[in-house]
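Heads up: the structure comes next, in structure tokens.
Below is a slice of the complex: some chains, not all, each in place.
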Amino acid sequence: MTPIGLDLAQALADLRSQAPLVQCLTNIVAVNWTANVLLAAGASPAMVDNPAEAGAFAGVASAVLINLGTPYSETVAAMREAVRAAAAAGRPWVLDPVAAGGLPWRTEVALELLEQARPTVIRGNASEVLGLAGASTGGRGADTADSVESAALTAIYLATRYDCAVAVSGPVDYLTDGRRSRTVANGHEWLTRVTGVGCALGALMAAFAAVTKNGLEAATAATAMLTVAADQAAATSSGPGTFAPALLDRLASLTPDELASAARLGNA
Amino acid sequence: MTPIGLDLAQALADLRSQAPLVQCLTNIVAVNWTANVLLAAGASPAMVDNPAEAGAFAGVASAVLINLGTPYSETVAAMREAVRAAAAAGRPWVLDPVAAGGLPWRTEVALELLEQARPTVIRGNASEVLGLAGASTGGRGADTADSVESAALTAIYLATRYDCAVAVSGPVDYLTDGRRSRTVANGHEWLTRVTGVGCALGALMAAFAAVTKNGLEAATAATAMLTVAADQAAATSSGPGTFAPALLDRLASLTPDELASAARLGNA
């Protein structure tokens, strides 16, 4: 058990034994990488993102990821169906409001989805979390222009407002459910030099949401797993290019005990 | 010559010398990986998948792949045009009915395309092959919940019904044209931990269909090439992440003689 009362080793063991089916409605940039991260970690990805099928599939999936990286009219319609069906079936779902704040249309879509049904986790960088709350100082696409610290109070506000966990990614990740707040201090700079790492992290949170008790546990376990594996992968890589496949290798080989002992979690 | 009367070495030599132009209408998850697999193997990919161009291009392509992994209204319209044009021009085409059975809309699209024109090969996992015939026990997205053996009779039925070859992917691949049946016993578990490997295999079958005599030969040669290269790649990889680029390296370096001697083909 970690100081925060989460049994990381058990969470990873459960992920591997249950192999949750994670429906991803995500962007064209990260979709391949996201599927490979889920497969390496031990989950089962299914990218069902058209409006004719997304709703029905969300009713049988273990969890749903909604990522707004490259929204189109047809995929946004599918997202509405998936959120509706996930809520009706009691499935966890994760929202990744990529570039929220800076881009008005997708920010409205994100807020509309949040009004439609309570999410399990909202995951973003500091600018996106601020942007979702209408407090952005202006991110640059998927990049952040704000520090994790500057978004902490807004994360607590959003967690309270939508009754969910909020995960703010950064050099030290900040995670809150509005009452309890955690930090995860693992990770490597190359995580910011591979596109879609944050997107894949959101998908991994959805996977863990299917095997843990709540959004804060899911977000913490996913962040710890990805960043511990990143620490291991960086040690044997020569740059961001070779780091990416090495990260997949480490996600596949990481044992529950290694995760529990290497994760640097804290209360915040 | 193999025991099944297919000269694998000649097939690969022909693929390399003719570099067939393979038009792929495929999914957003596997499209990059599929192009890289075709390039590494020696074919020439062209992902022309909009309705304004797909039909005209199918008339000049060497072969066409239709993959239903992430169908949208616009790409499905393009698929109809491509199948129509491929049939009119006498080009081989391969259908990969991803997640057929579990998802009704795409299953209908797949069946409609099959009624439109005789395919050269239908490729899927056991659940997809069963699902296409209305006999699915329920797959999970691109995953299979059924054994290859359980789908063999259905594969023979589909091959007879649509006058084509049917390839069932699995630990031991099963291939049939309704009269003759083959097995390919190469491959590695990591093939199931890299997203889009089955999708790329369908594209490789389309490539071989342009240089071999029939769908059964094309499906056999493609399956043997991919799985023999996988055997080689797994020996030098440390996980599914590094396995994927190593597989591309081996597809590029595999010689016709190596393929012929390492392939473990059998009659079934």
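Labels for the chains are A and B, by order of writing; each one numbers its residues from 1.
The criterion applied here is as follows: contacts are C-beta pairs under 8 Å (C-beta built on N, C-alpha and C of every residue); 3 or more make two chains touch, one makes a residue touch a chain.
None of the values given here were measured: they were computed from a predicted structure.
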Number of identical chains forming the whole complex, with 2 shown: 3
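One rule holds in what follows: only the chains that are shown with their structure count from here on.
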Superposition rotation for subunit A onto subunit B, Cα-based, multiple of 5°: 120
Intercentroid distance (Cα basis), subunit B paired with subunit A, Å: 33
Partner subunit A, residues of subunit B touching it in the complex: 27-30, 32-33, 69-73, 99, 102-106, 140-143, 192-196, 237-242, 244-245
Interfacial residue positions of subunit A with respect to subunit B in the complex: 21, 23, 28, 31-32, 35-36, 39-40, 44-50, 52-53, 56-57, 74, 244-253
